[in-house]
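Sending over a structure as structure tokens; questions will come in a sec.
Every protein chain of the complex appears in place save one, which is left out.
So that you can tell them apart, the chains are marked A and B in the order they are listed, and the count of residues begins at 1 in each.
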Amino acid sequence: MSSSHNPYMPSLVKIIDIIEETGDTKTIKLIFVDEQTQKNFSFKPGQFNMLTVLGVGEAPLSISSAPGEGDYFSHTIRRVGNVTGAITRLNVGDTFGARGPYGNGWPLDKIKGRDILIVAGGIGLAPLRSVIYYIKENRDNYGKVEILYGARTPKDCLYRREFDEWREIPNTRLLLTVDNVPEGTKWEHDVGVVTLLFDKISLNPSETAVLMCGPEIMMKFAVHNLLEMGFKDKDIYLSMERRMNCGISKCGLCQIGPKFVCQDGPVFSYYELRNLTEKIF
Amino acid sequence: MPLKNKEVSLLLEKSRLLSQSSMNDFIRNLSASYEVYAPIKKGKQIVFEKVENPGEIVWDYETTQISPKKFLHKPFEKLFSFEDGGKIISENEEIAEKKQILLGLHPCDVRAVEILDKVFSKRYEDPYYLKRRKNSIIIALTCNDAHETCYCTSFSTGPRIDRGYDILITPLVDNFLVEIGSPRGEEILNQYGEALSTDSSILMEYHRLKNAKLEVIENKIKNKMNTENLPELLEQNVNHPLWDNLKEECLACGSCTIVCPTCYCFTIVDKVDLTLKSGQRQRVWDSCMLLEFAEVALGVNFRRERAARIKQRIYHKLYSFEHQFYIRGCVGCGRCIRYCIKKIDPREIIAEIRREPIEQQS
Partner (left out) sequence: MKKPSVGVFKFTSDGGCQLQILNMERELFDLLNLINITYFPMAGVDSGEGPFDIGFVEGAVTSTDEIIRIKEIREKCRILVALGACACYGGIASIKNQKTQRELEEKVYTDLTAVHSTKAFGIDQYVKVDAYVRGCPIDKNEFIEVVKSTLLQIKPNLRPHSVCVECKLRENPCIFLIEGEVCMGPVTSAGCGALCPSRHRACEGCRGPASDPNTPSLARTMLEYGLTPEEVRLKFIKYAGETQAFKEGAGIK
């Protein structure tokens, strides 16, 4: 199924595990069926793959596993469109297509030695989960870590079973909030949008790099609040979503100003974004 | 500026003169080994199509609605087909091995191909475009005239051309001045074309005639785009009120991008047959002027505003291309003006911004 010189050709991947995250979201663990392809597949946190279901289409999805996690990679997939719908209907052992990885990923080398503030909303936690485990594996390379995560309801929180493990990473705090708590649901954390958690940030803005992913409206408010708190636009990194059909800066769909989100991004500093000819927020 | 002796001899070395009948023979001979596409009359329009008979070729055409990019970056391209069970049938054997000749491209269209070459070869190589490109010989044609919508001189993409072609043809008097632009061009010319004359004084006279003609054309192009500091100008006028005014006029129909010789954006779609198991993956031309272009799941649209889409088209051509591919994205062919029902004119857009640029805050 694979072809080395044609970048549009997907390779066959097999589902080795499925974890139900929420009502509409699953994490699926994958391996390339071709052993050599799997062996050669290396990626950085924040990169993405183009996932293919033949006859349905192709879609860009962030890799949610960390590079050192195991001999597999995972995607956390929310059922929102044709491809994500088709993949979430598959079972363990089923195969489909993937090609990648694409994009720049988070600037984890550049921000070595700094404190890290992670801000995620909804499915936006997926590419940041990869970062959390990367930091865990390379704990000495980074300072304090604070993870702020907002979801719609307690049941919509991704990776709930992993939260305790995250809290046990040395020098790491996890702060949670949800938009609302349905009656009868147990919830011991905050209620409200993710920016409400900003009062609890204990990191020094001048020593911190911010890694953020979530709905654009959330990122807009979060960025503005952080700037007011003294964080620098060059230290705030955002993973952007745009329509993408190729992943290799050919189809032209994902442009923001002169940037191709698929190749120049998906991660940009807010400094880069705010100076583009196409205004984001 | 008079040419130096060395330049003259080089120019004449690469020049031939062909009579009308030997030109026809040349094209007929080429048709035996190549698919030859050229401007021919179809109804009320001139279109690039396969030439059956050299007599069909319209040498003095103005422009075509769809540019010859359609032979390199096809409006509908099969990427691969797939069968039941997920087996992908590689496209590699299927991409046309057949060699093609694109004949009669005006300088602007030749230079547009140069732009597409950059798009499809930067970072990742696009096998579909590049294979077709490799198998294509470009025979350029000097313009017969300039028209109201022509502004190639603003980008130095015409009417003079010094690269991008294998052969350049200039019809003059009753004959054709033929210039070689590449070894490949020389090879086919030597193989298939019979020169009327290689006499240097005759050739020199034809070059003089050609030059005079080009001067006339250049002088006729009055309505230009002032491209001085264009990127800086656009950078500073993102919020110019003109963009909002344009949205009242623009029909957002997408015609300007479909006819543009440098527009290349595409969407990838899967088409299954009625087995629901087999089918093919295709790419089809898309357009940033259309509402759905920037729409993602759950109906989120990053360019819902028509003004944002108009801006994207103009900025991509005149600003982003330089950042992305180190080349301007417009060749001044004028198609987007000519085929716009509302006559929205990039020259006028730039002129209007220049008349009243946004005051810069320091």
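Operating definition for what follows: a contact is a pair of C-beta atoms (placed from the backbone, for glycine too) under 8 Å apart; a residue touches a chain by one contact, two chains touch by 3 or more.
On a predicted model such as this, the values are computed, not experimentally measured, just so you know.
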{"item": "Residue of B:160, B:220, B:323 or B:342 touching the missing chain in the full complex", "value": "B:342"}
{"item": "Selected residue (touches chain absent from view) among B:73, B:240, B:306 or B:328", "value": "B:306"}
{"item": "Absent-chain contact - pick from B:89, B:130, B:269 or B:300", "value": "B:269"}
{"item": "Residue among A:39, A:89 or A:112 touching the omitted chain", "value": "A:89"}
{"item": "In chain A, positions touching the absent partner", "value": "55-57, 81-82, 85-86, 89"}
{"item": "On chain B, residues whose C-beta touches the chain left out of the figure", "value": "42-45, 47, 65-66, 75, 247-255, 258-259, 269, 272, 274-276, 285, 287, 290-292, 306, 338-339, 341-342"}
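We adopt the following convention: only the chains that are shown with their structure count from here on.
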{"item": "Distance from chain B to chain A - Cα centre to Cα centre, in angstrom", "value": "40"}
{"item": "Sites on chain A touched by chain B in the complex", "value": "1, 3, 5-10, 12, 54-58, 80-81, 84, 95-97, 216, 241-243, 245-246, 248-253, 255-258, 260, 263, 277-279"}
{"item": "Residues of chain B touching chain A in the complex", "value": "79-80, 82, 86-88, 90-92, 119-120, 122-127, 234-235, 238, 264-270, 272, 276-277, 279, 281, 283, 286, 288, 293-298, 300, 302, 308, 311-312, 315-316, 319-320, 322-324"}
